[in-house]
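All protein chains of the complex are present and in place, except for one that has been dropped.
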Amino acid sequence: MAETSTPETRVWRDELRRRWALASPAMIVITLFSILPLMVMVVYSFLAPGLYGNVIWEFSLRGWAGVFTERDLFDDTLGIAWAHVTILGRSVALALATTALTLVFGLPTAWFIATRHPSTRAFWLFLITIPFWTNLLVRTIAIQEVIRADGTINRILLSMGVIDAPFAMMFTNGAVLLGMSYVFLPLMVLPVYAAIEKFDFRLAEAAYDLHASRLYCLRRVILPLMKPGIVAGSILVFIPALGAYVTPRLMGGGRAMMWGNLIDLQFGQGRNWPLGAALSVVLTLVVAGALVWYVRATAAKGGRDG
Amino acid sequence: MADRRFSVRHLPGVSGIALITFVVLYTPVLILVIYAFNAGPVIGRWEGFSLRWFTAALENAAFRNAARNSLIVASVAGLVATLCATLAALATTRGRRFRGEGGIYLVLNQPLLVPEIVLAVALMILLAQIKQATGYHGLGWLIIAHSTFCIPFAYMPIRARLEGMDLTLETAAMDLYASRFYTFRRVTLPLMAPGVLAGFMLAFVISLDNVVVSTFVKSPGQETLPTYLMGELRRNLSSEIYAISALLLFASVAVVAASWLITRRKP
Partner (left out) sequence: MLEVQSLSKTFGIGASAYHALRAVDVTIAEGEFFTLLGPSGCGKTTLLRLIAGFEQPTAGRLVLDERDIAAIPPNRRPVNTVFQNYALFPHLSVAQNVGFGLEAQRRPATEVKARVAEMLDLVQMGHLRDRRSSELSGGQQQRVALARALAPKPRILLLDEPLSALDLKLRKDMQTELKRLQQETGLTFIFVTHDQDEALTMSDRIAVMEGGRLQQVATPRTLYDDPANRFVAGFIGDTNFLQGEARGGSVTLAGLPPAPLAGANARSGPVTVLVRPEHVVIGHSVPQALQVEGRVERLVFSGTDTHVHLRLGQGETLVARTQNSLHSGTALEQGAAVNAFLPLEALRLLPDEAAHG
């Protein structure tokens, strides 16, 4: 570099070098063990599946073709893989339903916490934070206990004589929806709470002062100002729900499988790594799409505010 | 309702739904904890209070091995992630913004932007090759995988702490003849310590709780607590599983409570 070396440029150059050096350990670890694996996976999606798992190093689009199509076992014609379509459709539907359900319960809960007196607010917030950091597996076991064949609900109903035989709730779409809503609820409550906590309640008073009804005030003043929190909470629930693995596996079993379990299957019994890789890439792209929508939604809001 | 004082903070029905939410959130966990203390072997039939399932779990060699692995992985990965995150936070919260800072930020949060199952299988594909090439099948792979996705979690509280810190304090130290290192040791480090501790605890809990990445990265025969639990669940549901779950729950509550107390303490 032929740049002149004044104290000013020298100090700034030293600082830049130091700051890049400080950031580099984290950058290197993440690049090597998160970004690089993802790139390798993209490569694998374009290879041919090995007979006993892994891949054969030759270019092939069979993995990508397998996402939505399958060859008939007998006459070798290409048809739509309805099993995949069902599973991917179910994943999107259940993730959306989970988002909606957590919103219905999470919004009032966040409002409730944010409007408590400051002295008790910390306690309620603590109550919602505990599940947030508790093992997801443990929480799934807990909700499973309630609805399984000889679980709490069935035991109570049987002992009360309401039913004669256990009510089958496990391994259904409903069970997966309930399980995911249960484990992801804190992810909705926390960002919405953060938005309400920042809300200036004098604005609502101003609305009432200007003869707004409760509903009108809620619709025109409170909800628009809570929108960033609602959008953040929805994205925080939707993304892990779409890629959920543990909860659908325990609550849905083989009958209510989701996207994450389908990916798992290709690396296990299915022995079709390229298909698994392709399914993973598609899932990542869908999630990236949701994130872009999120950035747009929040950026548009910022723009309107000036 | 007529005699109720008007308040803009009051919305009809909200408290009811909120209380239902808290009940629904805590009842299953409480039932689980209660049956962990059941004397009988059948879940659902209460036969009195007992610690026998906790004793059984602690005497179970497979559980102890998994617990040991989990603690090693969570401690080492937590430390590595906290160290990396601390350095990165120092790089991104001090001084003027520079070109590439947005890129650093994106890379630091990248593990959060990809579904966990995708990161898990991607790591499995890569590490399968490396394991074969190096012949090493130890805990190191779990540690490095956990360190990776724990970095963004450790980064959050540390960055928040550093951003809340008055930058002129460091300027003042430099003005008073302190070298860069002396400033860091006497001013920056003591002031950022609570954030670093909170970051470590967060990383520790995140690592301890991880199921998906561990499942795909662990070598055959290797178990962490969650993967052990997952494997046991596939066989049958036992009171011992509930006891183990309760132990994990207590550990999480303890760590969260501790980090809650630390971060809320004023400097």
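A and B are the chain letters, set down in written order, and residue numbers restart from 1 in every chain.
FYI, a residue touches a chain if its C-beta (ideal position, glycine included) is under 8 Å from a C-beta of that chain, and two chains touch if they have at least 3 such contacts.
Since the model is a prediction, treat every value here as computed from it, not as a measurement.
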Query = Of A:Thr6, A:Ser159 or A:Gln269, which residue touches the hidden chain?
reply = A:Thr6
Sole residue of B:Ile20, B:Ile130, B:Ala172 or B:Ala254 that reaches the chain not shown, by the stated touch rule = B:Ala172
Request  = State which residues belonging to chain A touch the missing partner chain.
outcome  = 6-8, 10-12
Query = Tell me, which residues in chain B touch the chain that this view leaves out?
reply = 166, 168-169, 171-179, 182-183, 186-187, 190-191, 267
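By definition in this document, only the chains that are shown with their structure count from here on.
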Ask   = Once you find the CA centre of chain A and the CA centre of chain B, what distance in Å lies between them?
value = 17
Note = Note: in the complex, chain A contacts chain B through residues 15-16, 18-23, 25-27, 29-31, 33-38, 40-41, 44, 54, 104-106, 108-109, 111-113, 115, 122, 126-131, 133-139, 141-143, 145-146, 148, 150-152, 155, 182, 185, 201, 204-205, 208, 214, 217-218, 239-240, 242-243, 245-246, 250, 259-260, 263-264, 267, 273, 276-277, 280, 283-284, 287-288, 291
Remark   = The residues of chain B that touch chain A in their complex are 8-15, 17-22, 24-29, 31-32, 35, 43-44, 80, 83-85, 87-88, 90-92, 94-95, 98, 100, 104, 107-108, 110-111, 113-128, 144-145, 147-149, 151, 155, 202, 205, 208-209, 211-212, 216, 226, 229-230, 233, 237, 241-242, 245, 248-249, 252-253, 255-257, 260, 264
